[in-house]
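With one protein chain held back, the other chains of the complex are shown just where they sit.
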Amino acid sequence: MPYQLVWLIFLLPFFSFAIISLFFRPFLNHKPKLGGYITIASLTASLGLSVWALMEVMAAPGHELPIPDINWVIIEGGITIHLGLMVDSLTAVMLIVVSLVSLMVQIYSQGYMAGDPGYHRYFAFMSLFTGSMLALVLADNLLFMYVFWEMVGLCSYLLIGFWFHRPAAANAAKKAFIVTRLGDFGFLAAILLLFFNTGTFDIAELHSLAITGALAGTTLTWAAIGIFSGAVGKSAQFPLHTWLPDAMEGPTPVSALIHAATMVAAGVFLVARCYPLFSHSVEALTTVAVIGGFTAIFAATMGLVMTDIKRVLAYSTISQLGYMMLGLGTGGIAIGIFHLFNHAFFKALLFLGAGSVNHATGTFDIREMGGLRKFMPWTYATFVIASLSIVGIWPLSGFWSKEEILASSLGSQPILFYLAMLTVFMTAFYMFRVVFLTFGGKYRGGGSEAHGKPHESPSVMVMPMVVLAVLAVVSGFWNVTGGFGQFLGHGETHSFAQGFFGILTHPLPWLSLILAGLGILLAYAIYSVKWLSAERIGSMFKPLYTLFYRKYWFDELYENVFVGKALVGGLFAGLQVFDTYGVDGAVNGVASATVAGGRAIRKAHTGQLQLYGLFIGIGILAIILCLYFFG
Amino acid sequence: MNLELFLPELTLAAFAIIVILLDLVIQRKGWLVVVSLAGVVVAAGFTIIMWGGSSQAIFNNMLAVDNFALFFKLLFLAIAALVILASVDYVSKFTRFQGEYHALVLLSALGMMLMAATAELISIYIALELTSISLYVLVGFLKDPKSTEASLKYLLLGAVASAVLLFGMALVFGFTGKTQLGEIAQAIQALSLSGVLASPGLILGIVLMIAGFGFKIAAVPFHMWVPDVYEGAPTPITAYLSVASKAAGFAIILRVFYSAFGLPQWLSLDWGMLFAVLAAIGMTLGNVVAIPQTNIKRMLGYSSIAQAGYLMVGLATVGFSPAADIVGRSSLLFFLASYALTNLGAFTAIIAISNKLDSDLIQDYSGMGKRAPLLALALTLCLISLIGLPPAAGFMAKFYIFSGAVQHGLLWLVVIAVINSVISAYYYLRVVKVMWLGEPASEEKVPSSGALRLALSLSCLGVLLLGIIPGYIMKLAEVAAKMFVF
Amino acid sequence: MDFNYLTTIIFLPLAGAIIVAFVPNLHHKVIKWISAIFTFVPLALSIYLFAIFDRSVGAIQFEEKLSWIPTINAHYHLGVDGLSLPLVILMTFLGFLVVLISWKIDLRPREYFAWLLLLETSILGVFCSLDLLLFFLFWEIEVIPMYFLISIWGTGRKEYSAIKYVVYTLFGSAMMLAGILSLYFATGSLSMVDIAQTGLATFTAVIPVAAIFFLLLTGFAIKLPVFPLHTWLPDAHTDAPTAVSVVLAGALLKMGGYGMIRLCVTIFPQVAQQYAPLLVAFAIVSVLYGAAVTLRQTDLKRLIAYSSISHMGYVLLGIFALGQVSLVGATLQMFSHGIITGLLFAMVGLVMHNAGERDLRKLGGLVRQMPIIAVVFSIAGLGALGLPTTSGFAAEFLVFVGSFTSTVVSGIQVYTILGVLGIVITAGYILWMLQRVFYGPVLEKFNGVKDADILERVYMFAFVAVIMLVGIYPAILTDVIKTGIMPIMGLLGA
Amino acid sequence: MAVGLEHYLILSAVLFSIGLYGALAKRNAIIILMCIELMLNAVNIAMVAFSRYIVPLLLTGQVFVIFIMVVAAAEAAVGLAIIISIYRSRETIDATKIDLMKW
Partner (left out) sequence: MIGLDIAFWVLAIVGIIAALAVVLLSDVFRAALSLVVCFLAVAGIYITLSADFLAAVQVLIYVGAISVLIILAIMLTREVQRGSPSNRLRIPAFLVAILFLGGMAFAMLNTTWQVSVAPPLEPTTSALAGLLFGEGGFILPVEIAAILLLAAILGAIVLVREK
């Protein structure tokens, strides 16, 4: 098959979007499932093509497919922008992740969104998102990456605000867009800076310039940090992390796809995509590692105390993304992306599980659930698998990638390593806190009386969860042999058995496994068997609890103090007053002064003809005097 | 002596007398209008025949028959014709003196024609007084309190101004021993003066003449009579005053200052500067004070003070430019022509509207856009022209006159002038606003006679033509500006 | 070229205006149809011109030249190049659509459409004139219809706003007139082409060349508008009827940017280079200040109006970065802003008309009642905040790239980055506005509110189509624009 | 010192100024008119003096004066007619009270 078919990978979902948005509303609203089928069909095709592309890339020399460009804008002597695709190993992996998770989520949504009045809108947006996300990973230059970077942001905005009649959703959507845009500002600045210094947007060219040293020094550092700021916004890293928990206002499959598996991981992908720029600047790489490491533990602390299942998962996502950044910052592309790869499956699964739970109970508050193990065994099983995976229990997928990150951070950033280890413990604790509260114990009533008894979700929802659960178990095996690392450009391979069991011969995995185990144990102690009272511990660490629960007051700081009071309420209000009374006041002042002048001079026309005569006389005298003195 | 060159003036004088005599014998006074118009047309015919010929002077070099004079004669005749047409409604309300009215209009037109042509101080003075006295009477023609008051103010101040003018003429005459403009110029150059203080007598004479003529053209600070007289005078006469009398003043100033005081250079720079300053003050003052006016005639009075300011930009340009450069003069002529059409159009519309309303208050014009859309449209066009916006004549006139000023280093004056145009938009548009936005006080239509409509359409047509294809009239003005006898 | 395309395009609306104004006893419907026809034909013709425009050369095309006023060497000289053609299309496009937008006008339709058509003629004239006097004439004519349109068919303090607009604009054109006159006497010519070609070096100006430059610039800056000369704009926009806001934001403001490129940059390349740092600084102040003040607005129309100040700041930035790409970007931004903000105003108009409310504090939840309007409004808003695949992104990005890489102004990178910061604030106010209008709980009082009807959908679709077309494939315009910019770059010595 | 041109000119200036003062400061319209006549006479003196001393053989100044007299008479006639007309309608000729139109 010709390589041009790669275009179809992202164009198909766009077609799906176009078809649904143009033809399905408002004409065919009585066929609600059709929109979903179209989406799923297009995604299936995309997935097939992605798999094909992966195969081709694996077979291709240098793991890269040549694809012809299309001219977009050419201004001779100024700027030349091509529209092109880049299909290398990184892209191929991402394609698989995105199309696979997306497909699963869409199938799941068939059940989850059934009956929602915005059904078609939902699938249209989801198609648009998937297309954009696929295009984002395919783009061969920074500008196009930025284009789709913004597009996925838009879809995120639209889907967070999907239930726009809820003010919280609308606010969260707006917040997500603006906060990420703040990061994009740095990204765009970096693009400009790079273009200014190299005259190109092409990623491959930038790579080679960075590698040959033509692009170096502060320029490179600043460009890398700028790009990273885009990643920070998109991947909800500290300090731009505040939007992601709020983004949980969107439908849960959206959270699974966009705010767990794919879009938020785009930041990680971006850094990986531009990795040569980072790797040739120590400062940039360190920044990535430090921010990632710090975010990992920082988010985990907040995850400890949240009572909304989706929020816990959101903080866990932030934390895991921090891990990925840490991996990129200390190890390399393969390490970070490998975690991304695994994380996509188990985190999507967790969210789908949360959605399933919500479907059953009508609430997201874990304090109102409990005992669901009996009602929804499939959900329970898959959720636990995913939880174990994220916690990093051998031999589930999370274990493999997390170990690599821990190992590489120990090698280069010991302090971050300790933080990461601590995070492992916290992760285990909060994940199993959720598990025990949700599925263990007795059912505590759910969201509303009307919802009735909890029940297992329909098979259309369960099936994707099962698929993802399988993946959450096995996806890590790819790199047990070192195959993933080699595919992405470094490391050597070894036999599966050597990797699978060999790792247990090192002390580090044991350390992390023990910490994880301790975390699970503590959660078991508090929430399952109640050896320890959650309340007592809470009051013991009251200040800390409050600090975590109030999210370190970052929302307040940003929204109320910084944006609300300082900017909008302070500076902008001041400017507004200045505009009204200063600038416009001056304009109106000149006008009224003229009118007042007219009224004043008018008084001289008293109707007294001799006064008029006097003016003639005075005028003549004035002229004579002027001529005498100036003439 | 070549008396046929005097034919336009003779015709007009003859028709004036015919009109008076006719008034005594006929009952249908409408014929007076026809006869007056016939006189104007015949005179204009003679004038046109003479156009383009070589410049000559008759009456012992006292009367110039050059294109400059002919241009103004045509202008005055056109104005007179339009005023006569516009007066029809007004005059028909008089029971007596209709003949006298038309005769005086013709006589004053005659005076103005002579003003534009005379090239000798005595004749200038007499011509000026002929115009003035006719106008004094016309202003007081209504004999109601306002009209007579206006007339008295005009007369007393006019007389003081002409006394001042005479004193100036006396000094100039005393200094040079001549009264003929060309000879005065020669005498001044022969004396080869070196500066203001070398000849204070001459300078004082010039200053006093500026004051005397300045009164005619409503230059600040000799302008105070303008609003009062404009308000009190019969509206057609206000129109007449505002365009014809002013144009005549400019004609005479141009001729006197260009011919007699054009050289030496420092002298022309001096009076050029003087006009420039007067222009700046005049337009600012006129525009600013026009803003709070409530009577439309009075407002247009102030507006005409401001317009005189713009016109004086042209005079200043003449002072600043070398003698061979005609742009100052020709732009002045073009401005006068377009200003005349514009103001006549505006006043004609006002006559029609005020006739119905019996009021000159701007607020009473409310809703005219509904009651008399075409009248209101015409008035709007004229006001737009007065602001100096395209596609009306005022735009081209300003462009032309300012272009001359910029050419001769008067950019500062042009900047003041253009800012003044902006100020003027404010009060002109207020009238527009009242007409189109206000609610009409009644639904009654506003009637107007055919003559009036004719005058209005002619003016508006002229305004548009001069605004869109001004080339031809500009060419005329250029030719006129070039052909000076002295 | 036998057929006088440009004359036809410019004066057809005028002909329509005259017919509408003076033919007695026309029914309302007939007036609207006449207006539609007399604006559609220019649109079709201008698209035809666009199609046959020779993209391989950077020259004036479809030129028409007649002697007009020999005395002052003025010509009736029309022509378009890559710079003006997009703006001509913009105006004919908006011109036709505003007739559709105005379809529901019932108050004095005869006058309304006459003025609207006259307005189109004047703006088209500005973009096509190659003679300074002709240019200025069209420039000035525009004031009159605007005055009437705002003061009669406007809302709120319409008379105040109208007169403020007029006086402010006239002040600007007064400065411009002084500049044009000085230019005329520095060169003895009124032809933009000739003056640009010969340059000013060989002439002695009556005043310093820089002074002429600033006189002209003041006029354009008021129109654009540039801080601190902008306060007429919010008032005029807020109180103008919808269609007029569309034209005002869509095409009128572009006269300022067009004038800057066509006169200030082309004729005074050296002066422009000398003062570019100052003007770029002003551009950034406009961007940030405009955006900041926008965020404080509670009136829907006023908000959009203020956003124009911010967006036109990018045009100024692009122009005085004086780079090839930045100038192309500035021109594209003019076009793009014209369409996007035009659509925004049209949508605001629909919201106001249908919901009867434009106070953001009192609106909400309208997406249920007017989903189509909400979608289109959102697309326009996203275009305004520079979202990729809309024309706003392509334009702003070219401005940024062009400015950032410009070599004329030292330190322009910092300015550009500050300008980029503006898009964050833009996102803030656009999303806030959309949220306040459409999202949130459904309000009782808007229960009976209607969505767009067929006619409205037609013009919305046209707007959206153009926004997306240019956004996805900007080369359709940049290929033309660059032929207009290249000669200017030659003059700039780059 | 023999009487010369300057003496006449000064006399003329003095009379002119007196006339000017009167024209500006008197209330009675007829007096104002009289003062204007005074000013014209002052001008006449200057004219004749110039005529006598500058161009003694040409008499131009004297011709001028004749015309000024004619105009003065005409002006006086019209002026007085107006004054009488005003007096008829308002019973006063006080110039300060003739101020219907102002501002």
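Labels A, B, C and D are assigned to the chains in the order they are written; within every chain, residues are numbered from 1.
Rule of thumb we're sticking to: contacts are C-beta pairs under 8 Å (C-beta built on N, C-alpha and C of every residue); 3 or more make two chains touch, one makes a residue touch a chain.
This is a predicted model, so every value here is computed, not measured.
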Visible contact partners (per top-of-document touch definition) of the missing chain: A, B, D
Options B:G39, B:G140, B:G158 or B:G286, residue touching the unrepresented chain: B:G140
Candidates B:L114, B:L181, B:A233 or B:A372 - the one touching the absent chain: B:L114
Sites on chain A contacted by the missing partner chain, in the whole complex: 608, 610-611, 614, 617-618, 620-621, 624
Residues of chain D in contact with the chain not shown: 2-11, 13-22, 24-28, 30-31, 33-35, 37-38, 41, 44-45, 48-57, 59-60, 62-63, 65-67, 69-78, 80-85, 87, 92-93, 95-96
Hidden partner chain, residues of chain B it touches: 13, 16-17, 20, 59-60, 62-63, 95-97, 100, 103-104, 107-108, 110-111, 114, 118, 120, 122-123, 126-127, 129-130, 133-134, 136-137, 140-141, 143, 148, 151, 167, 171, 174-177, 191, 197, 199-204
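Here is the rule we go by: only the chains that are shown with their structure count from here on.
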A-C compared against A-D, more contacting pairs: A-C
Distance between chain centroids, defined by C-alpha means - chain A, chain D (Å): 96
Computed distance of Cα centres, chain D from chain B, in Å: 26
Distance from the mean Cα position of chain C to that of chain B, given in whole angstrom: 42
Per-residue overlap in chain C, given as positions that touch at least 2 other chains: 167
Chain D residues counted as touching two or more neighbouring chains: 20, 23, 32, 95, 98-102
Footprint of chain A on chain B - complex, ascending: 152-153, 156-157, 160-161, 164, 195-197, 203-204, 207-208, 210-211, 215, 220-222, 224-225, 227-228, 270, 274, 277, 285, 288-293, 423, 426
Residues of chain A defined as touching chain C within the complex: 71-79, 143, 146-148, 150-151, 154, 157, 161, 164-165, 167, 169-171, 173-174, 177-178, 181-182, 185, 188-189, 192-193, 195-196, 199, 568, 571-573, 575-576, 579, 583-584, 586-587, 591
Chain D-touching residues of chain A, taken from the complex the two chains share: 602-603, 605-610, 613-614, 617
